[in-house]
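With one protein chain withheld, the remaining protein chains of the complex are depicted in position.
We call the chains A, B, C, D and E, going by the order they appear; numbering starts again at 1 in every chain.
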């Protein structure tokens, strides 16, 4: 029976602690008897993913990893923890285990919590890419609005500054744009989710948690084929 | 911390065993330390749900139940186990706990497994309702095809007959219509899922399992607000 | 030959005069030799319809009434005078006479008068429901904007106050949002229609009048089958 | 108070009897005390309308007529009785009275009777134009199927031949394509509507009747401004 | 081998110099050995094209010209240099040579340069027509925003005034509406294109240049049939 959900951080910089933070944020989905959730940094991914070119490089690294791993009996599912879903379609073509992207999973789960989506990105530079992603999944009509933190690297390290800024953009999306659910358009903001939800007054969805939840379900039922 | 996911069978006939079968089919999502998954038959629902009028009656029963339960501290989330999602929008307006419908959740999760959806219904009489449901969620363009078992009540009790018929309609959806993922457009077919997946060669999604997976994730992270 | 168009107020409170006002507002469609237009309050509807839960309850009452009446030889058509179209799809499945909802009919007729729709609701709380309704009919792209009166009950009884407020929101929809036709997203505002049209400079459509016009046409031609 | 609905046959051939037949088919909408329904052949229209070039010529004739007439106090509304809606958008820009096209009105009313549209055209050569028309109104997704009589001129004069052929294409649209409402994609088939409806088992909408019904409603309420 | 691309100015006023300016602006597409680009004013077009009625009249003139010319061996392609694409669909039905409209070609080429379209019109009165045009081509979702010069005739003759105003509306479309490509929604602004592009910081597309480029390509390959 498959036992491992691989959560892939396609950005290869290891000193950022992103993968470790991701892993901590997924703790509530680790159950006795449930699948193992294994967060990995892909060595051959780009240093960071802030452009489409980075994302295309990440796609190659993601597909390489999944190609090498999907036939392992213990592999249950793969989650690509980059919001632009690099390598997801590629891997779906060959992988015998399900592959989920946090972009698509995030959109999907958010729209099970609300009707009009407010997207909270780290930087405004991703707005066009995020619109293209929504359009690729046929969901662009559901977008209430896009907002971004637009903090510099130093500020992004200060939780109080990030919290403040998140509260401001969330209020704008809810009050001015009519969003009734918010979605982080990035991995790495999990720790702010619960508090922001209290401030915003609408559900706030973290896309990695959403994707791992879908992967968990897929893995839980994967073993049934042999029994049925 | 919320502990219970309520799975509501809105059809009040108790001699069919549907609720019990649902509960068995969700066993793989019951984990030590995870939320309780409690399947209930709603006493004041209609006898069966085969028309939109039945579904509207079920909507009232569903909202009544959730209205009476959503403030219980142990309530984590509600799953409405009827494919037309009766009462889901109504309950979302007032419930402080998340409410999921197996129709919307099924579509959402299926489209994380494939690109073009083949919908497997029990009876052809639901085709128009199912198209309307897809349109209501903005997903009608993703429909590859609709098919139905169209078996009489006696035949539906014979697993071999159902399996045969499922295999036939699944092949048609995949080969002729180009579906690359199948979705049961009903609760109650869970037991056939894994075997059909082997036959069809594409993922087969059960909508109740999909919805409970999303509910499980929402419940797992619901307690985080206090800690953050 | 069918002779009666039933206009159903699904809200059971009788002291509001809504049904009587509806009936008066439909006087211009009562012709010698034309169908009778009969406005009724449904006894078993909810007290008022301001939530989706109310609407679902109304759906049951509406379908019950139509189920009991549609085979009467004198019944020509049914108009459900609640903007969320409760019970309309349900009744269409079984009724041998046509069933119209003022939501769908209002959208349809308004878009025969203009290209971009400005929706005037009583309360902002209905905006999400109205968007969902438009999406269910595939018309969400035609929405220029949503506005609402947001008056308290006392103010809603003062025609001058309502007129003022209508003029303000209408100007906003036309000037700022580019609406070239306005639609009341509720029954009960008929009396303000003509004056508002003069103020707004674009057509203003009352949805009940629109629906009864379609019902009148359907009834007028219903008797032709026997003759042809 | 406006008293006349002008129904414009934009094809100038007078020996075909089309305008006279149209007028007869609208008899059920002529009421004591109701608006006059006046069917006219436009002298400067093209001889027939079977191409887009014909339709563009008709547009000029239609707009010329409405420009000359819309300020007459007795003019209530204009109906352009050509399915491609020539001149309708043009006239809407300047006319102070409402202008309706039988294409748009037919689509709109048909979708108040059913969910999936079967379009019955005279000739297959109009299919692309009809798809473009549906797309122009944002309704292409609602098309279940297109069919055409494809009879030569002589056969079109034989009612029994036309009835037979209509029955055949209607059955195809309903059974094979899943249409639950049919719409004639032309003026001039009114006389076959009621009988075809009995054969097809779903509502059959004549677009001129649909448009005149909307015009009747608009005219009925047009006088209200002065009274309000 | 076809040698001539006809660029048709459907507005018959000859004192405006529009056709001459068009011709100058297309100079960069005139190559040794390439097709001749011949700009013509249609004598029987309307005096100007500022309403849909004008556009319908232009459609007749356009189709008449193409009908008279398309079988000439030297005719390579036709470009209709009016943004509402009058006569284009009509001519496509009969012409044996390709026919392009600057509206459709402009949208198409602009979306090969950017993702979200900012439309720069001469007058706000065209906004509804331009939205309808986008919808007719299925591209309305790609519209970031509409803006217009709204200068009077005298001001439109002053290049500095036009440049200033273009810069202002371009900045608004890019900064506030998120457009990443701009398109002139009219013929006659070619001379401002390159400078505006520098100011706006995003590509600016002239629709006539776009259409003639497509026509040039079609003409270049038209002779290949005989050789293959």
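Here is the rule we use: contacts are C-beta pairs under 8 Å (C-beta built on N, C-alpha and C of every residue); 3 or more make two chains touch, one makes a residue touch a chain.
As the structure is a computational prediction, the values presented were derived from the model and not from experiment.
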Touch with the omitted chain, as defined above, among E:151, E:167 or E:220: E:220
Residue, one of E:7, E:146 or E:210, that touches the chain absent here: E:210
Given A:90, A:151, A:167 or A:199, the one touching the chain that is not displayed: A:90
Residues in chain E touching the chain absent from view: 28-29, 31-34, 92, 98, 100, 104-105, 108-109, 111-114, 137-139, 141-142, 191-195, 197-198, 203, 206, 209-210, 212-214, 216-218, 220-221, 223-225, 227-228
On chain A, residues whose C-beta touches the chain left out of the figure: 51-53, 55-57, 59-60, 63, 67, 86-87, 89-91, 93-94, 129, 132, 135-136, 138
Interface with the undisplayed chain - residues on chain D: 127-128, 131-132, 135, 140-141
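Just so it is clear, only the chains that are shown with their structure count from here on.
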Chain pair with more C-beta contacts, B-C versus C-D: C-D
Centroid distance [mean C-alpha coordinates] between chain C and chain B, Å: 33
Approximate Å spacing (C-alpha centroids) for the pair chain B, chain E: 52
Where chain B touches two or more other chains at once, by residue number: 132, 135, 138, 141
Chain-level touch network, classified as line, ring, star, complete or other: other
